[in-house]
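Removed: one protein chain of the complex. Kept in place: all other protein chains.
And then chain A:
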Amino acid sequence: MPATAASECPGLALSVTDLRVAAPGGRLLLSLPGLDLPAGRSLAVRGPSGAGKSTLLHALAGLLTDVEGAVRWGETDLLSLTDPARAAFRRARVGLVFQDFLLFEELGAEANAALAAGFAPASQRAAIRQRARSALDRLGLGGTSGRLAASFSDGERQRIAIARALAHDPAVILADEPTASLDRAAADRLIDDLVALSREDGRTLVVVSHDPALTERLDQSVEIVDGHLREGHHA
């Protein structure tokens, strides 16, 4: 599949301003004066455990409630939306990948990948299922759609999770330590797939990871330490 030209990019630009996230007790978890990522580009978020990387990812997905500042995806100020509107935004524009896959083990690969079909409008369900099958094919899992998720290796399960993140054709993919549960070979293959699929389709990609092999492949990188932005560079 040819790379999408920048002008036709379906990704969304990210703009974070004065983001502050506090724990229920008031302890500051994350303070980010500003962060920008052009549409269709990729960003690695590095940092030690407990530094606030996943908190940033959750804030970018609109999953946190007590947040100050602004998180803009394109023209949408995510933090100004109500909870149902944020859910609708994620449903339409965001694909999520988690460290430990979070698959429904009793469902088949395709059923997991097409999970969004269950809560999408009836008119979109067939398209979601078709894209889920297509994504599984692209990820080398074609012909395994009926196999239960529990029967796949960790690397394969994470690829199913990526297919799930792509099935509703999102503009943004947010991945939280996607290679942390994988061995080196599986992690390398997953990195290739994740980066290639995002670039080919021009999606904006934000990945939280400790894995240098992954973070070095992305366009931008930032490090978070103790909830604060330490440094950044462009690849």
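Definition applied: contacts are C-beta pairs under 8 Å (C-beta built on N, C-alpha and C of every residue); 3 or more make two chains touch, one makes a residue touch a chain; residues count from 1.
The definition used in the following text is that contacts and distances are computed from a predicted model.
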Chain excluded from display, named as in UniProt, from "ABC transporter permease", "Cation:proton antiporter", "Ligase-associated DNA damage response exonuclease" or "Putative DNA modification/repair radical SAM protein": "ABC transporter permease"
Given A:Arg91, A:Arg147, A:His210 or A:His228, the one touching the chain that is not displayed: A:Arg91
Residue of A:Ala61, A:Leu79 or A:Val207 touching the missing chain in the full complex: A:Ala61
Where does chain A touch the missing chain, residue by residue? 54, 58, 61, 63-65, 84, 87-92, 94, 96, 98, 102, 104-107, 111, 115-119, 122, 125, 164
